[in-house]
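Dropping a structure here in structure tokens format, bear with me for questions.
Of the protein chains in this complex, one is absent; all others appear in place.
Chain nomenclature is as follows: A and B, assigned in order of appearance, with residue numbering initiated at 1 for each chain independently.
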Amino acid sequence: MSIISRLVTFDNPAFNGYVTYGSVLVLKMMLMAPLTSRQRHKLGVPISPEDAFLSKGKEICKSHEDVERVRRAHLNDLENIPIFFLAGFAYLLTDPDPTTALNLFRAYTLARCLHTFVYAVVVVPQPARGLAWATGFFITGYMAVKAICHFKTF
Amino acid sequence: MSIISRLVTFDNPAFNGYVTYGSVLVLKMMLMAPLTSRQRHKLGVPISPEDAFLSKGKEICKSHEDVERVRRAHLNDLENIPIFFLAGFAYLLTDPDPTTALNLFRAYTLARCLHTFVYAVVVVPQPARGLAWATGFFITGYMAVKAICHFKTF
Partner (left out) sequence: MSIISRLVTFDNPAFNGYVTYGSVLVLKMMLMAPLTSRQRHKLGVPISPEDAFLSKGKEICKSHEDVERVRRAHLNDLENIPIFFLAGFAYLLTDPDPTTALNLFRAYTLARCLHTFVYAVVVVPQPARGLAWATGFFITGYMAVKAICHFKTF
């Protein structure tokens, strides 16, 4: 049996954890859309002219800090989560200790959920957002570096 | 033979469909770049000062609704399609009925193409864009939830 079929298998808890937490992160990112939408309707900031009817009765404005805040949180997800999907999979192929791998996936998912919460739901003063962001950032970096050192096929 | 090698194989039409439609979505997203570019040159909205020469003879402006419209469609792709790549693969590993899986990939791809068309090519009044977006959104959500329920390794 090749190494890869021992790693990418339902018998490997690290692989199951990758798929589970990856899917949780997908749902977390999906949540940003209704979150933005709610702010847009509440504050009367349609994204496109044809959506103006949604803010009926309210004065329409081009932008609002509370809409921009949710959009920045969403953009930060786009900057971080898709690269985690690749780095997490590459890391999985380096045959890591399953418990360590699972804990890293857990920590990453928790950090990204906290990031969204303190950025876009309840604004908590810094360094809350900075710490949540940095946790995710360094986990992704560790995984990518470990994969490069393992595969090193340049 | 392990379950995973029965799923991730050229004999599984759902897997072949995932790769095919994934690649079609890659091409669809690539199309946004020339689409934006065309609007920028037509309307004289260079993205960076060093690109001003491309709009020769035209008055230069900082932004234009018709450029912003294509950029919003592109951003919406970025918010939706990379997470579909992960959710679609996770869903594939839950051993779905191949026909159902293929139909979901077809519906998703069609919905995203329609979304771009009614948002950035020919502006169709709502709810056209909303429906196209929601179709893709709920398919991704269904796949992610199904994968979480199947793998549930927290």
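Convention: a contact is a pair of C-beta atoms (placed from the backbone, for glycine too) under 8 Å apart; a residue touches a chain by one contact, two chains touch by 3 or more.
The shown structure was predicted, so the numbers you read here are calculated from the model rather than taken from an experiment.
*Asks:* For the chain left out of this view, which of A:V24, A:I47 or A:A87 touches it?
*Replies:* A:A87
*Asks:* Which residues does subunit A use to touch the chain missing from this display?
*Replies:* Within subunit A, the residues that touch the unshown chain are 2-5, 8, 65, 69, 72, 78-79, 82-83, 85-87, 90, 93, 119, 123, 125-126, 129, 137, 140-141, 143-145, 147-148, 151-154.
*Asks:* Applying the definition given at the start, please give the residues of subunit B touching the unseen chain.
*Replies:* Output for subunit B: 5, 8-11, 13, 16-17, 19-27, 29-30, 32-33, 47-51, 53, 74, 78, 81-82, 85, 102, 106.
We take it that only the chains that are shown with their structure count from here on.
*Asks:* What is the size of the turn, to the nearest 5°, that moves the C-alpha atoms of subunit A onto the matching ones in subunit B?
*Replies:* Between subunit A and subunit B the superposing rotation measures out at 120 degrees.
*Asks:* Cα centroid separation between subunit A and subunit B, in whole Å?
*Replies:* The separation of the two C-alpha centroids amounts to 18 Å.
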